[in-house]
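Here you go, one structure.
One protein chain omitted, others in place.
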Amino acid sequence: MTVDNPTTGAGRPPGAASEPPTGPPTTGSTATRVLGVITLVGIAALVLLGVFLTPADAELGDTIRILYMHVPTVSTAYLAFVITAIASVMYLWKRTEFWDLFAASSAELGVLFFALTILNGMLWGKITWGVFWRWEPRLTTTAVLMLTYVGYLAVRQIPNDTRTRGTISAVIGIMAVVNIPITHKAVDWWRGLHQEKTIFGTVDPDMKGLQLFTAYLGLTVFLVLFAWLLIHRFRVAWLAERAADVGVDAAIAERRAERAVPSSAGGAS
Amino acid sequence: MRDAVLVMTKDLRLEWRSKVGIGQVLPFSLLVVLLFAFALDPERGVLDRVTSGLFWVVVLFSSVLMIERAFSVEAADGIFDALRLSGLAPAAIYAGKVAALAVQLLAVEAVLAVAVAVFYDTTFRTPVLTVGVALVATVGIAAAGAVYGALAARLRSGTTLLPLLLLPLLAPVLIGATRGFEVALGREAGPGWPWVALLGIFAVVYLTLGALLFRPLLEDA
Amino acid sequence: MSDTAYIATAWIATFGSLGLYSLWLLRRGRKLSRSVPPDERRWL
Partner (left out) sequence: MELAVHLRDAVALLGRFPALAGADLDVARGEVVLLRGPNGAGKTTLLRVCAGLAAVSSGVAEVLGVDLVRHRSAIRRRVGLLGHATYLYDDLTVTENVDFWARAAGAEVADGRRALDRLEVASRLHDLPVHTLSAGQRRRVSFAAMVARRPELWLLDEPHAGLDASGRDIIDGLVREAASVGATVLFASHELDRADDVADRTVEVVGGTVVTAPQDAPPLDAPSPLAAPPSEGVASDA
C-alpha cells in the first residue's frame, strides 16, 4: 500500500502531467473485482445455506436464520469503528490525508452496518418477543453507539478546511470508540445481569455441523464484503478530494496572475 | 499545574462576572424540574419513582448549556489564537477548563438536589453515596464535555452539534448516576458502589484521553 | 406477518440496502473519476 507523500495539506506540486486521461474510468481495479466476485459467491452460498438448507435451531427455531446474517453485521460494524479509531490515531500522528479519508470511509460503513444491525435486531425481536423494540442490552447499546458516530458523520459534512475537519474527526473517532466497552458494561448492568434470551449469543459452541459452518461462512463473507466496500468508499473519498483540488492549481495560477497586474484587478476579497 | 489553576480561576472569575451559570443555567434547570412535575402529575406517585433519572437528565442538559458557554467565550474575539500563542500547555488549559466546569456543575447540582428534595419530597438516605455518585459523574461529564466543547466551539453550527455529539457519549454516565442515586434514595437494594466504580472508570478514561487529545485540537483544529 | 415473512424481510432489507449502497458508490466513483486528471487516481 503506497503511503501518501509527507506533505500535510491537500496542495501538491503544481504542473501535474496533463496528458489525456488514460487512467481507469472507475474506482474499480483487479483487486476489487476479485473481492467483488468472492463476495457475491459468498452471499449466494450464505443465503442458500442460512435460509434454506440448514435445519431450524433446537432452541432458537427459525429465528437462527436471521442470526446467520445478524451476527456478522454487528461484528463488521464494530470492526469498522475499531479501524476508524486506529486510522484516527494514525492521522493525528502522521497528518496525511490518507489516514483521514480512511477513517471517514470506515466510519460511514460502520454506521451503515449499525443501522442494519438495529433493523435485523428489531425484526428478530418481533418474532421472539412479539414486539419490535425491547430495552434489551444489545439493541440499546447499538442504538446509543450509532448516535455517537452519526455525530462523527455530521461533523464531516460541515464545510471546513481539510486539516481542521481531519483533526476534529480524528478526536471524535477516538472518543467514541473508547465509549463502546463502557456503554456495553453500563447497559449490561442496567438491564441486570440475568441473561435473558439475547440475540447476540456468540456463535454458541453447541451449534454443530452445517449450522456452525454457516455461522463462520457468514462472518467471512461479511468481512470480504466490508473490505470491498471500504476500498471503494476510500477511493470515492480520495477522488472527491482530488476533484476539489483541481480548482486549487487554477486558483494559484490565477492568484499569481494578479501579481502581474497589481494596480488593476486588485486582490479578490 | 500552575497553568491549570490559572485557567480555572480565570474561568470561575469569568463566570462570577457574567453570572451566566447562576443567572441562566441554574434557573433553567429548576424550570425543567417544574416542567416535569407538570408533565407527570405529582398525585399519581409517578414522580418519586423517576426522581433520580429526572435529576440527571436535567443535569445533562444544564451541562450542555454550560459547556457551550464555557467554550464560546474562548472562541470569541480571536482568543483561541491567543491561547495557541500563549505558551500554556494544552493539557493545562484542558485541566483548568474541566475543573472550572466541574465546580460550576456541582453548584448547580447542589441547588437542584435541594429543589428536588423539596418539590418531590425525596430523602437522600445515604448522603455519602449521593455525594460520591454526584462527584464522580460530574467529573466524567466535565472531562468528556470539555473535549467536545472545544471542538464544537469553532465549528459554524457548533451549538446544535454539541448535544448530538456529547449526550450519546454520556449515556453510561446517565445510567450509572441514575442507578447510583436510586440506591442512595433507598429505592433499590444492592450495593451502590459498582455504579460509582463505573462512573469512576468513565471519568478517569476521559480525563486522560482529553488531556492527550487537547494538544492536536488546540494545535490546528 | 408470519415468522418466515420477517426472516425474508430481514435478508432482503439487509442485502438490498447493501446492494443499493454499493451501486451508489460505484456510480459516484465513475462520475468523480471523469473529473480528475489520470495521475491523480491512487489505488491501494
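List of remarks:
Labels for the chains are A, B and C, by order of writing; each one numbers its residues from 1.
Here is the rule we use: contacts are C-beta pairs under 8 Å (C-beta built on N, C-alpha and C of every residue); 3 or more make two chains touch, one makes a residue touch a chain.
Keep in mind it's a predicted model, so treat the numbers as computed, not measured.
Within the whole complex, touches from the chain that is not shown fall on A, B.
The chain that is not drawn here is touched, among residues B:22, B:40, B:73 or B:164, by B:73. Residue-wise, the contact with the chain that is not shown comes from B:6, picked out of B:6, B:37, B:131 or B:164.
Where chain A meets the chain that is not shown, the touching residues are 7-13, 159-161, 163, 244-245, 247-248, 250-252, 254-259, 262-269.
Listed by residue number, the positions of chain B touching the unshown chain are 3, 6, 10, 13-14, 17-18, 73, 76-79, 81-82, 84-88, 219-220.
The criterion applied here is as follows: only the chains that are shown with their structure count from here on.
Each chain gets one centre point, the mean of its Cα atoms, and the points for chain A and chain C are 12 Å apart.
Spacing of chain B relative to chain C, judged by their CA centroids, is 41 angstrom. The distance from the centre of chain A to the centre of chain B, with each centre set as the mean of the Cα atoms, comes to 31 Å. Contact residues of chain C toward chain A in the complex are 3-4, 6-11, 13-15, 17-18, 21-22, 25-26, 28-30, 32-44. Of all residues in chain A, those touching chain B in their complex are 92, 144-145, 147-148, 150-151, 154-155, 158-160, 163-164, 167-168, 170-172, 174-176, 178-179, 182-183, 185-187, 189-190. Residues of chain A touching chain C in their complex: 1-2, 16-29, 31, 43, 47, 50-51, 61-63, 65-66, 69-70, 73, 112, 116, 119-120, 123-124, 126-127, 225, 228-229, 231-236, 238-240, 242-243, 245-246.
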